[in-house]
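Each chain you see keeps its place in the complex, though not every chain is here.
Naming follows writing order (A, B and C), and every chain is counted from residue 1.
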Amino acid sequence: MFHKRLYQFVFIYILGIGFLFLIKKVLNLSDYVIPSPVEIYETGRKVFLRYIPDVLNTLSVAIIGHVLSIFMATIIGIISRLSNWIGSFIKTAAFNIQAYPIVAVAPIIFILLGDGLSSRLLIAAMICYFPLLLSFIGILSEPVVDIEHFYVHSGKMRWQLEVKIRAFENMNKLVTVISGSATLAMVGTIVSEFIGASSGIGYSIRIALYQSDLAKILIALFLIGIFTSLYLAFLEWLGRIVVRKWEHNS
Amino acid sequence: MIECKNINYKYHGTQYPVFNDLSCKIDEPGFHALFGLSGVGKSTLARLIAGQLDGFTGKIDNKTGKIFYSYNLERLPGWSSVGEHIAKVTPVQNKNRINEIIESFGLSSCIDSGFSHLSLGQRNRINLARYLLQDFDFLIMDESLANVDEATREQIIFKIKDMYPQKTFLYISHSVAEVSMFCKNIIVLRSFQKSPQSLTVLGQDDTTGKSVERKNLEKTMLEIVNVS
Amino acid sequence: SKKNKEITKVSYRLKWLFNTSVAGDIYADVNGFFAGEGLDVEVKEGGPERDAIKELEMGHAHFGVASADQVIRAVSKGAPIVVIAQLFQINPLQWIYRSNETKINNVEDLKGKIIGITFGGNDETIMRALLSKYSISEDKLNFFSVRYDYTPFYERRVALWPVYRNAEGVIIGDKLDTAKEPVSFFDPNNYGIHFVANSVITTQNMIKQHPETVKIFITALIKAWNEALNPANSDKTVEAIHKVDKDTPLDIIRRQLDITRQLMKPTDKTVFGSIDVNAWKETERIMIEQKLISAPVNIEKRLRKEF
């Protein structure tokens, strides 16, 4: 499982690099535009070990941000089930906040929160919570009539129960969305580091970009891919366990 | 105790009404039936009485108290065993009835299973069981035992009548013999083109210990078939 | 022959957004300097993620503007580019600070201050070169990683903040002026750091295959710049800029233009566009010193002064 994800990623990465080399060859570009394999290898030797703690740093922020946004999305998803004005209002607010590109909002966030961990976390969470939110709203606002009938009818329905029923019935979809949005948490963290922080792999990418050093960026992307794949594989494994356990009970 | 007066109802987007000036009533506790051809409107009437549909004209008078509506497609959530679910939804004062019901419904072997691992008839029975454990006054059983075998069904009906002599049941079933045998009144629902749209036939109201004469039963059955 | 056929339709990628730093480029475009020579030039705005050198190689552009460190780095990696004019004689990169709160009279005064640095940017290179020249060890002061917005400076968490003297320098200075906070600029040029800034570049191929086009282009461009920087044409220039840079008020553009003039034509005798070979060599030396390139590139061979 873990192996498979890694193999697939490495294969895709090699495809991508191959494509770049092809373009380089065909258009006869210099090493400045697209680095040579030797340069990539050399750069890799130099920065690989140095980038690993950066990626781990980023990954840890991403994981916290991811958990945070699962939390946020759950809450908003639950609130927006309410068909009254508040539910609809919260939903609109959630949508509108998302409509603001992070690059425009980030300065305001940095003004308010400074450039510490909290800004990074917030931005990571903001970027990945929206897909979660959309799915959660979709799932949590659709009744499962044949199961809910009894509870509604007998006055036993509580919102916790309603959420549990709908989540349970859509377990597979939830697992897909949650594990999938992990990559977005990673993206969010990297973007926030790119824009404003002074640590993490996004920060390293920004420096490499200032130096027009595509070789470094390619190494960074490789590491990001590897670790994201691992996180993804881990979540999928977890998801499978949860689903199996629940299905076993049922 | 429940009286429907001059009900008119038509589903949105359909050509013909389901009910055209329908009147019927159930005026005593006991085990009653709602009978009629498939598609005649039994489930619709049940939902009207249970207050789950609106947009009808006429009047539904409910003097019984709390009405429950159970139907055969209901499911239990999947996260724990049906036994746990039943225990959870049963009010304290009815907890002592759980075992009695589970046993007489032939469900003892199922209570540790998840709902999705049960056979159809087992699902029917588990679902009905949890309704019987509520504090209801009037219970509509919309084909609630449709997928259960006849012997078990008979046993269940006797049990219900034994346990809840003061409550009112409206049993929807397609078995003429069964409704004739076990029910007090059988409301036979007919096409909206017929007037009156419903007629009430007196059933044999069989209970444990009492025996029904074959001749009487056949008379009731014939009567039902004739008015359908 | 076919190979030498000149082209008339070219595109020109700037390094930055339309603002006063590209006054001459806008002026040339608006006032038909290229069209007058039979050239159809598309002047394209730059931006933070834009790289004119890469676009030249990809064939998306024929001419471009790049900073000297970009050029040297690209040459070290085999990019076939040539510098055909140097826009700034004095590097516009300076550090803004509140003069009533921070006193900087010499390089030593930087010690103990919190200084904004764009890591990886050329302000880092310049600051490091300065410190190394004056043998100030980096642990004597604090670097602060700079990003898009100025809040850390506004909030006084950072004392010196890197700006382009002729662009943001004027705008930020203006904002602080309004709040009655006087500002000054720390200029590394004053301390002997001659790090070349933006220059006009093209490819070796262009020069070989379309020498006439290159000549016509650069001649027209320099002519336009000279007119744009001429104080007598000030109004005309400011108006041309404002047309494409609506977000900057006229009076700010005017002040930006004044400062730009000082950086591009510091004296009356300065020939606009002239390439300061020594400064280029120094720039290369600094970059070797800081290991930004691994070996000398002989940058002087890529400077094309005559047409």
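Going forward, a residue touches a chain if its C-beta (ideal position, glycine included) is under 8 Å from a C-beta of that chain, and two chains touch if they have at least 3 such contacts.
All values reported here derive from a predicted model rather than from experimental measurement.
A single copy of each protein chain is placed in view; the full complex in the file contains them as A x2, B x2, C x1.
Operating definition for what follows: only the chains that are shown with their structure count from here on.
The minimum number of touch steps linking chain A to chain C comes to 1. Put simply, the chain nearest the middle, going by average C-alpha positions, is A. Among the other chains, B has the CA centre that is most remote from the centre of chain A.
Of all chain pairs in this entry, the one linked by the most C-beta contacts is A-C. One finds 38 Å separating the Cα centroids of chain A and chain C. Note on chain placement: the centre of chain A and the centre of chain B lie 51 Å apart, centres being C-alpha means. Mean C-alpha position of chain B lies 86 Å from that of chain C. Within chain A, contacts with two or more other chains are made by no residue at all. None of the residues of chain C touches two or more other chains. Per the touch definition, chain C reaches chain A in the complex via residues 49, 51, 53-54, 57-59, 70, 73-74, 77-80, 118-121, 145, 147-149, 151-152, 292.
Those residues of chain B that touch chain A in the shared complex are 50, 68-71, 73-81, 89, 114-117, 127, 130-131, 134. By the touch rule above, chain A contacts chain C in their complex via residues 27, 29-33, 35, 39, 106-107, 110-111, 115, 195-196, 198, 203, 206-212.
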